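I have placed the structure first, in the form of structure tokens, so that the comments after it can refer back to it.
The complex is shown incomplete by one protein chain, all other protein chains being positioned as in the whole.
Let's look at chain A:
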Amino acid sequence: MMRPWLLRAQQATGITRLSYYSTGARSHGARGLTTAPRQHHPQQQRPVHAAPPPTRNLVKGRWEPIIGLEIHAQIKSKTKLFSDGQTSFNAPTNTHVTLIDAAYPGTLPECVDLAIKTSLALDAHVYPVSSFDRKHYFYPDLPQGYQITQHYEPLAQNGKIELSPLDGLDYHLTVGIEQLQLEQDTGKSLHDVYPGLTLLDFNRAGTGLMEIVTKPDLRSSKEAGILVKKLQALLRAVNSSDGNMDEGSMRCDVNVSVHEVGKAYGERCELKNLNSIKSVVDAIDAEIARQIVAYESNEPVTQETRGFDVSTGTTFRIRSKESAPDYRYMPEPDLPRLVLDLATIRALKSQLPELPDAQRERIMGQYDLSLIETRTLMGEDGMVKYFESVVSKGPTAKSVITWTIHELLGRLNARDIKFSPDVVKATQLGSLINCVDQGVISAKIGKNVLNLMIEGDLRDAEAIVEEKGWKQMENHDELDKLCEDMMSQYQDKVKAVQKGNI
């Protein structure tokens, strides 16, 4: 290949990379262009990160599961990875657009920026030079007959995600991230909309995906479930993906193998197309059970791809290793290498928002909140910001947390309304809490005011209380006189009370 983009690379980086090809061509260490199998399987790879007790979560006391995840997250960009087609597109697209239309002005930078931010959030090393490859297979919803991905030189490698008791695990666990790569999404096959026919929708074809591959550091379905949840939160915090498994903007494949402690690792099976965290957890459990039964009855477990049937809670074979396609990976000749300016990477790093772990630690300490309160706050999109904005209006964190997660969120849940900072404005809730804390109204009246606000009253608490005449009386003489008047007016009632007849 002639490489005109190398010149572009120099212009982009401002550094001389002329010797890049003349010296060692493409093989520089582990990232060179060879067909050595990708190392995300137990047979080749031992967990390198600090791990809790080496054997944990044994099943029936002797079987150790080894689990690794491959997560595809749709990049939240306006346009597709290599074309300026919109990501939500009504008209069908044509295959030529995505192949020759490899023009990236306007399209590439956005996807790449978000993927870099995600990589940095995963504490991964972002390579200044990465390249694209073609992965070949035939399927009707794959218009080009190949998917553009990053097989030989991915965007980033060697990241990690920390799991801790704060995430719901009983111990600390570091899960390594093998790599993060950019790739194109396929179209969608719609089976049996018309009986016996398969319809094709190419709107999704060419949308940018991040494939995030973990190291085989997981040992139970619980760990896997927590990891997916945590990754989801991270993607949303970085705002690089919606991370919705039910909508397909995040998809998860799982590699599972089981072996007896002290013996060699077993053959792995890949579980595909799991579309909720619950099915990830259930499918892993079902697969572990299946493999153990197989080993116990001396039946071999062979490397294969399996699916998960939610209705029966069991996994089933999709294809064996022998019938697995050879993807014939080939460097993509239509695309230049992706060259990143180091300054760009640094700038993106500085733009990273506060990540979930840091945020959790900060708000727990800063506002003296419990773990459950913190989790509830962080569990709702935008609620942490909302909470902090209410606190900034004056009331104490303790009363704000009560009013936000118990009163407000409780009422919203009862009414089946999704939390949003716009239902009750932070200034409104702030005024309400101030009214209660300063004794202008009682907590009971405060709840009535909150109901009105939820029902659409956009005024501050003071205005509502004023109009409704709900203000608490503070003049004791006036109150005494009011009581005495009442008592003299209703003598019979007073007597009844005095008799103990309340």
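The rule we apply is simple: contacts are C-beta pairs under 8 Å (C-beta built on N, C-alpha and C of every residue); 3 or more make two chains touch, one makes a residue touch a chain; residues count from 1.
We adopt the following convention: contacts and distances are computed from a predicted model.
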item	value
Record-based protein name (UniProt) of the chain missing from this complex, from "Glutamyl-tRNA(Gln) amidotransferase subunit A, mitochondrial", "Codanin 1", "Dolichol-phosphate mannosyltransferase subunit 1" or "Trafficking protein particle complex subunit 11"	"Glutamyl-tRNA(Gln) amidotransferase subunit A, mitochondrial"
Sole residue of A:P195, A:P333, A:G439 or A:G469 that reaches the chain not shown, by the stated touch rule	A:P333
Full-complex contact with the absent chain, from A:P143, A:G266 or A:G446	A:P143
Residues of chain A (touch criterion as defined above) contacting the omitted chain	1-8, 11, 18, 21-22, 25-26, 33-35, 85, 89, 91-97, 99-105, 134, 136, 138, 140, 143-146, 200, 202, 326-330, 333-336
